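All protein chains of the complex are present and in place, except for one that has been dropped.
Going by the order they are written in, the chains are A, B and C; count residues from 1 in each one.
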């Protein structure tokens, strides 16, 4: 249960079997920082090339292929006042005929991020939106473990190992589970967003550097196929693929697998999901899209599948 | 502002230019009923063949092609105690390898619907779910207007004219807008669900007959491309297409069109959606899938695009 | 085996249960004409609104739901000298980023069609292509039978009933098979192309009016799910759907069904297709795309599945 304070000096724009920056044990907690999508740190200085540079990888001592890594986000909070965002909805998210004739000019937007007021306020460009102010919803856009088969996968995309999922539900308080493909798991994280619309449809959230505190735990001998997570209200599975419907297939199949592991017979699981399943949409901008399939913990408690006190 | 009480005797399983069952005026309110997806009425008697049979069509007097029809659901409530549902997640929603080897047995489920307690309780089959009880969320699965080009489109699917969208947000209190393609608009409705999970992934909600009260209004000279809606909290646009991502494209483009009509310059609209858009998933079972793109009215009020008192 | 000469006076832009223009018997041959996609006839006079207007429907006397209709194209030949084409590749066929920035101007092209020389020569606009001359390959773009469930389906799209498939293989000499959904089958045809690239990626071929001779035959009690065809070299199945991969699924599954009907055990059929299947791409412009799955007759003869003399 050690606590580590780690200040990164190297970053990676592909998630793979890079040299670990720190060896930690299952149960340990790490305090660290992430730079923004363009490589700018808490002082708004570019310290590494852009492209969702990742802090890490962290080597977790007992982690072996076939185990599962649990990562709990104890605290994720912006550590500077300026956030930046793209401003044009991506062409792949719009009707081709709109794209052919109606796209506005590009350029960047700046937002003032105030962690006291817990708000982000549009600073520029000047538009009818004026000083539009939105509540903060800090989330980690891109994080995951080294993929299988000796691969190193760009932080522009996502797969079974996690990656650039840009799901608004990956907030403080969530526990995320990853399949482990290599010894040590090799956990990476980066790409913090102060705020983000569903789908990250302009290709960015309000991009900003973060202070992060996370705690890891290795679940020995427990094997999963896709990233999963739980928060106080839901258990959920994330599918990452193109087309979008395939992400639905992966997420739904993985949630069925989870219900099976919890001891629910298959026929009951199908009936349950039919009337009680919920879906959230992650990224629809990247090479692989993300869909989340989830179910309320309270329902699983009602049928005795989860202990009530876990709620 | 007349009030009509209409008891249907014929039903249609394609939405098209059928003989109107009633002529009404813009502003009128209709009290009527719908049978369930299999053609069973409030007495649980089959009165017409199955396949989402529709009540209607209703001819609205001043409606002309190029106008918009607003339909407000004043009241939609189950009018019998038994609801039925399919029990197996559809193969197109699951990983092909799961489908090849792990599908459970089919069969139907019965649910007891109690509008006093506002609950649906699983009656059969007997499974680990026991007497699982879910809160009612009555919604209309399939409704719309006659499509363009002399078409009659199966109530198994959806398109610009509406149809089988199976979106949980089409509840009591919502106002839905349809493009009008033929004189009189020819509004149809049916396929009520007492409860439904996102995506209607088993191919049904808890299917049941409804008492319905709705009020129509023709917006002359106002032209839209896809179904839209608003409730107390959101304005939203629905895209209906395969693949799922194309539904995202239609819905997002239509919401941009709406913001443009409200007077928001394009560049501002893109910036706004980037950080504040939300998506819901309708049907992923039917030939055309449904995605909903929405934004909070409170944000549009903050930037002066909607009057505050409309909230 | 009667021969009919039929000159159309009405046309339809949806395929459905319209009033038959002629009643014929199984085995009969019809000589008729089709107008071009814009409703222009052999004299280049517009006689009906555009949108792939169809000649027909022809009512075939013994045809009943569950039977199959065979249509043999005895002769399909342009009957005027001018053909017209669109000139810009459709936005849905190009990368979104290309569409956002690089689309050329639109406008129409005219081609001189010479059935003596069997060529089409570009007349306008003037470009680096000069008087580009291509060999004729006359084909019928849109044809089919009335769909199920009382539907009328736009001639802009396609489904199990056929429709706007725009497949280059639907040429003179081919026999096409359709599932029959309504009494009389109600066969429609139109949308002739003098030449067309794969995919109809500009949204048109070289559009022109046709003289057509076709012969029908009803296969009683034989039920198919998707359009099929055969020519001297191949048997083939067409799948019509979005996304494109779903069209592959339908076509492949239907060819497996055909091989099963020919008496090939399933395991052998899968092995055979694995190493000998071929695919062609039909339309990728319309709401539903078309893919064709085919296999050489000579291989089926080698394994005794087809008689050798049929080759």
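The definition used in the following text is that a contact is a pair of C-beta atoms (placed from the backbone, for glycine too) under 8 Å apart; a residue touches a chain by one contact, two chains touch by 3 or more.
Model, not experiment: these values are computed from the prediction.
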- Residue among C:82, C:186 or C:248 touching the omitted chain: C:248
- Note on the structure: Out of A:65, A:150 or A:263, only one touches the absent chain, namely A:150
- Query: Among the options A:35, A:241 or A:305, which residue touches the chain absent from this view?
  - Reply: A:241
- Filtering C:196, C:209 or C:240 for touch with the omitted chain leaves C:196
- Contacts of chain C with the missing chain: which residues? 85-89, 92-96, 98, 102, 104-105, 109, 111, 120, 122, 125, 127-130, 132-134, 195-199, 201-202, 204-206, 242-245, 248-250, 252-253, 256, 263-268, 270-279, 281, 284, 289, 291, 299, 302-305
- Chain not shown, touching residues in chain A: 12-14, 16, 51, 148-154, 156, 241-243, 246
- Using the touch rule from the top, list residues of chain B that touch the missing partner. 90-92, 96-97, 99-100, 103, 243
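Operating definition for what follows: only the chains that are shown with their structure count from here on.
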- Please list all residues of chain C that touch 2 or more other chains. 243
